[in-house]
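Sharing a structure here in structure tokens format.
Heads up, one of the protein chains got dropped from this complex, but the rest are sitting where they should.
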């Protein structure tokens, strides 16, 4: 694995880090604004998404989309705003072109007519592949700190 | 509109994204440290600033400065520390050189002798122009999630 740090003159690693920041800027906003199709488009067809908030993984883009649609429908029905505040990104590249991005997300939620609150915190480890020039998520592992590990 | 993602080899887009991160690192700190002149200097003379926390816009740098000065004076008088934690940035460039930056801000506030708390969350959409090499805000739209849209 190589990193921006181990390649201070490696503009490719540098570009990749910024590309992933930009990716999340769009990706998180798509989820937060309930644009589910835009959000789902960031996963490969065969992507796997795991979280300790669910017993089993979501396998494949269709299953991932169905889960996101249910969540978005609930937010819209309740008039709740939820924002993924992404920080503390770390990016590593494998020689085969796979990219692992680790991020922190504070989920800030505002009920209709209420105050904004930290609803939960999670870590996210995404494995990216590049298809047709675009970075896509092939594997996602989310860990909510307020829930048991498994 | 082009983005860093659609131009993976486009070092200009890359540089712009980092320049805007650096811009906000300075800009938000200026506000948080009540250096109002430094902060106001980041707007064009004819800038317009809108927020759903006020009925009408602030039009022109002088009006924007007056609003910021009142806010800073109140913070200093009360001994309150307020920090803009910026995250989840997304940047788009228009062919005419205009740049639209979308960001999330958690405002963390600490009263004198008290604990730090999430006071509010807002989204910010800034439109930048370049004057004499510097990026300046020409239009700002802030939306507090705990207040109605209009």
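Per-chain numbering from 1; labels A and B assigned in written order.
Rule of thumb we're sticking to: a contact is a pair of C-beta atoms (placed from the backbone, for glycine too) under 8 Å apart; a residue touches a chain by one contact, two chains touch by 3 or more.
This one's a predicted model, so the numbers in the text were calculated from it and none came from an experiment.
Enquirer: When the complex is taken as a whole, what residues of subunit B touch the one chain not shown?
Expert: Against the left-out chain, subunit B lists 11, 14-15, 18-19, 21-26, 28-29, 81, 83-87, 106, 108, 110, 114-118, 133-135.
Enquirer: Tell me which stretches of subunit A touch the chain missing from the display.
Expert: 3-5, 8-9, 11, 14, 17-18, 85, 87-91, 102, 104, 106, 118, 120-121, 123, 145-146
Please note the rule applied: only the chains that are shown with their structure count from here on.
Enquirer: If I superpose the C-alpha trace of subunit A onto subunit B, what rotation angle comes out, expressed in steps of 5 degrees from 0 to 180?
Expert: When the C-alpha atoms are superposed, subunit A turns by 120 degrees onto subunit B.
Enquirer: What whole-Å value do you get for the distance between subunit A and subunit B if each is reduced to the mean of its CA atoms?
Expert: 24
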